[in-house]
Every structure is written in structure tokens, then in C-alpha cells.
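Of the protein chains in this complex, one is absent; all others appear in place.
Chain IDs A and B follow the sequence of writing; residue 1 opens each chain.
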Amino acid sequence: MKKDILAVFGIVLIIALLISGTHIQSADEYYLTHIDDITPESETVTLSIRCDTVLQNYENLDPALKSAEFVPPDGVILPPTEYVLREGDTVFDILERAVRYNKIQMEFQGAKESPFGSVYIQGIHYLYEFSCGSLSGWTYRVDGEFPHYGCSLYKLSDGQNIEWIYTCALGQDVGAGWMGEDEK
Amino acid sequence: MKAFANIHPLVEMTYFMSVLIVSMFFSHPVLQTEALIGGILFCAALQGKKAARDIGFYLTLFLMVAVTNPLFSHNGVTPLFFLNGNPVTLEAVLYGVLLAVTVIGVLLWCKAYGEIMTSDKFLYLFGKAIPKLSLVLSMALRFIPAYLRQSRRVSRAQKAMGLYSGKSITDRVKNQARVFIAMISWSLENAMETSASMKARGYGKKGRTNFSLFRFYASDGVLLCLCLLLFMIPIMGAACGITRFTFYPRVDKIETTPAAIVVYAAFGMLALLPFILEVKEAIVWNCYRSKI
Partner (left out) sequence: MELLQVENLSFRYPKAERDALHQINFSVNAGEFILLCGVSGCGKTTLLRLLKKELAPVGEKSGRILYESKSLNSPEKAGFVQQNPESQIVTDKVWHELAFGLENMGAPTEVIRRRVGEMASFFGIEGWFRRKTDELSGGQKQLLNLASVMVMQPDLLILDEPTGQLDPIAAADFISTLQKINRELGLTILLAEHRLEEVFPIADRVLVLENGSVILDDKPREIGRKLSPCHPMFYAMPSAVRIRQGLETNDPYPLTVREGREFLERNFKGDTQMPTEPKLPEGDTAAELKNVWFRYEKDAPDVLRGVSLKVRCGEVFCILGGNGAGKTTALNVIAGLDRAYRGKVMIGGRTIKDYKGGALYRNNIALLPQNPQTVFVKETVRADLAEISEAMGIPKKEHKNHIEKIAAKLGISNLLDRHPYDLSGGEQQKCALAKVLLSNPKILLLDEPTKGIDAYAKQNLQKILRGLSQNGKAVILVTHDVEFAAEISDRCAFIFDGEILSADTPQKFFAENSFYTTAANRMARGLWKNAVTCEQVIECCRAEGARL
């Protein structure tokens, strides 16, 4: 019985490791990413990460996060910055490169594990889904519109403006209606 | 190793519930460590040398639980290294260790519970409130070992006829399935006879009473009060936010205010209570024996 419990546990662990792979990097290695230099010919997009809504709902915030270290007083985690767009880049690719370059913590669910068939962003900069009330989480907007589908499915083109925004009310507090009924 | 087992079931139940509630719902490193130590000592006192046999199991489980958390949770400000692009953080590792302490602690306490709260005690406690349920439980406890024994007999009998006696997995699975089907018939047959025996002894009449062998002594009362008191202190502590402890994104410092110390001490005493009782009884018994 006891051996069985251990065996099941061990097998689950091994499977999880096999599925996710075992690519190990040290922290320095990981952050040492190459960001393409912007040249006049390169196509670029702009990315920003903000959490203003948290400041408006500060009382709902997880007490462990109630500090300027985790929630900047101005709500800006990453100010609008231009990044070079590589061939076939999605919103997720840009985000990943940006947080890596800026050493911002991020956790996501891979496309394989997620029910949406796309990468799902669970948390950025220690702010996780549900960290500020049960309707809170990360969403994104491209050129002012909410795509309402996975960030690793959205292919970007030159000059687009991506905003990652933390919402405390399923997007309604940042202007996203339910399923495309955006309030303009 | 009788001291704790001979206490009135009501006290025992209250005690176990108190300890289990704290060790299940409080994720505080000091309280969890106390619960774990108390659990280890209690199980050791209850089982003696036998307890040592399970050390391997608990250690492996401990490691596995501790390792699992950082693999799946990537929150925390101190990345140790990156696994497939996700950080494995110190905070997640520590939280994993706490989870492991909690899991092992709860397992040990449940084991002690199983040793101490024999079915008759459980039935005594819940029998008056839910008479039917208590009887059903008692019958289930009676039935399970009988079922297992019979099932083993059937499967040996099948093996000795050479039916699916191979070592291959298909053979074994097939054999299990056949045995299971046979066991259903057996269970029904058995249930018929048991119900006849119950009816023959007047089961089903109105006004059934519940008999038990337990008596409530004054010392049980004292112990009950002590137990409740020691339990209320951490609960109050929780209400005041003293026992709050977070790991994400950064591990809290362990509080050392006087109030916090009182909470730690109270729960530490609660967790060690049975061990203290066992030791006290052992000493008393030794003194008594040396005087004879």
C-alpha cells in the first residue's frame, strides 16, 4: 500500500518532468538574453505592463503583496518600451523576451497544459491571478482592443502596441466587455 | 503504551480534532514543526520499534512532496535556477518543505488516530447522534477484514487450479476481475446471513439503545479542559493574525513577539501532550514496580 503510494507519486513526477522537459539554466544564464538592437530597418512593437487596478482595489490585495516592492505606486511594472519584432512573433514571445530582459518574474501555463491551447499567463511580477480578489488576473490589449484569445496565438505585425494589464473584475474595470463587447 | 488509549473517547476525539485542525489549516513553520515532532514522538510511543520500519516511506514521501512544489510553482523573489524557462525559487522550495512537514505530520497524526480511536470509541461518540450510521460503520469494520481474507482465499484457490496463475499483467488483471465478481456473490451471501442473525436478535425494533464500556472520570474532565484551552490559544492567535505566515513572493520572518511565543508554546504543549502522558505513566509504573 505504502509502496504503491510512493510509486504512483514517483511516476507522476517523472511523467511531469518528461512532458515539460529538463532544460536547466542558472539564473544568470537565463537572464543573459540577447535583445536585438533597434535599427532603422527593423520592425518594432511597443510593450507595457501595468497594474493600476490593483491600486484601486488595494483592500482586496493579498496582504503579502501590500508593498511598493511588488505593486509600484504608479502602477507601472514596465513602461512602454519598443522591442524588435522577429519573424512570426506572438504577443507571448515579445512578453517573454521583455520580462526576461528586464528580470521581471513571470509564471505561465504552457500551451500543452492549458485548456485554451494557448499559453496562459498566471502571474507577472509576483502578481498572480486571484491575488487581488477572485475576479483578478492578467489580460492584454493590442492597439486598444482586447483580442479575447490566447497570447501565444496572436501574431504581431509592425508598429503594434501591446499592453498587459492587471484586472480585478474580469476585464470590465479596464474596459473589456465580456467576449468582445468592448466599451470603447 | 496505554496512558492515552485509556482516556475517555470524548477527550481523545477533542484532542485529535484540535491537533489535526491546527496542523491542517495553519501553514506556519513553527506550528507545523511542532505538530510533526509531536506526531513522531506519539507514533514512536505507540508502536515502539515497529514505527522505525516506516521511516523509509516517510522520508521518501517527504522528499517527493518537497520536490514537487517548486516544480509546479514558480512564484518567489529568489530564483535558484530556471527549468524550461520557469524559475525554481527558494520560496517555492521552502513552501514545499513546509507542505511536506504538514503532509507527514497529518499522516502521522492520522495513524495515531487510527491506533487510538478504535471503531468502538468512534461509535460510542457518534452512536447517540446517528444510531444507524454507527452500526453501519461497526459492521463495515467487521466486514472489511473478512472480505479481504476471503478474497485472498479465492485468489489462491484460483491459482492452485492454474487459472490465470501466470505472472503476466493481463493474467493478473483478469484474475483480479474474476475474483472481484466472485466476491460480489460472496458479499451478498454473507450479508444475507448477517441480516438473518441481526433479525434473529431483534434488530429493527424501536428504541434501540447504544451500549459502551466507557466511563467519564474527573481526570478526563481536567484533560478535556486543558486540551480545549491549549487549542483555543492558537485559534485566538489566528484571529489576531499572529499565525499568518506567507511564503510568496518573499518568505516572512518568524514572529517572536511575546504573544507569538505563547501561541507556539501552547500548541507545542498540545502536540506533545500524549507523549508527556506516556512518559509520565512509564515513570510512575517504574516507581511503582521498584517499590514492590
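Simple rule for what comes next: contacts are C-beta pairs under 8 Å (C-beta built on N, C-alpha and C of every residue); 3 or more make two chains touch, one makes a residue touch a chain.
Computed from a predicted model, the values in this text were never measured in an experiment.
For the chain that does not appear, the touching partners among the shown chains are B. One of B:T14, B:Q150 or B:T246 touches the chain omitted from the figure, and that residue is B:Q150.
Contact with the omitted chain, checked across B:T14, B:T60 or B:S138, is made by B:S138. Within the complete assembly, residues 118-120, 123, 135, 138-139, 141-142, 145-146, 150, 153-154, 156-167, 178-179, 181-182, 185-186, 189-190, 193-194, 196-213 of subunit B touch the chain that is not shown.
As a convention for this text, only the chains that are shown with their structure count from here on.
Separating the centre of subunit A from that of subunit B, both taken as means of CA atoms, is a distance of 41 Å.
Remark: subunit A residues 2-3, 5-6, 9-10, 13, 16-17, 20-27, 29-30, 62-65, 70, 96, 105, 107-108, 123, 126, 128 touch subunit B in the complex. Within the complex formed with subunit A, the subunit B residues making contact are 54, 57, 60-61, 64, 67-68, 71-77, 79-87, 244, 246, 248-250, 252.
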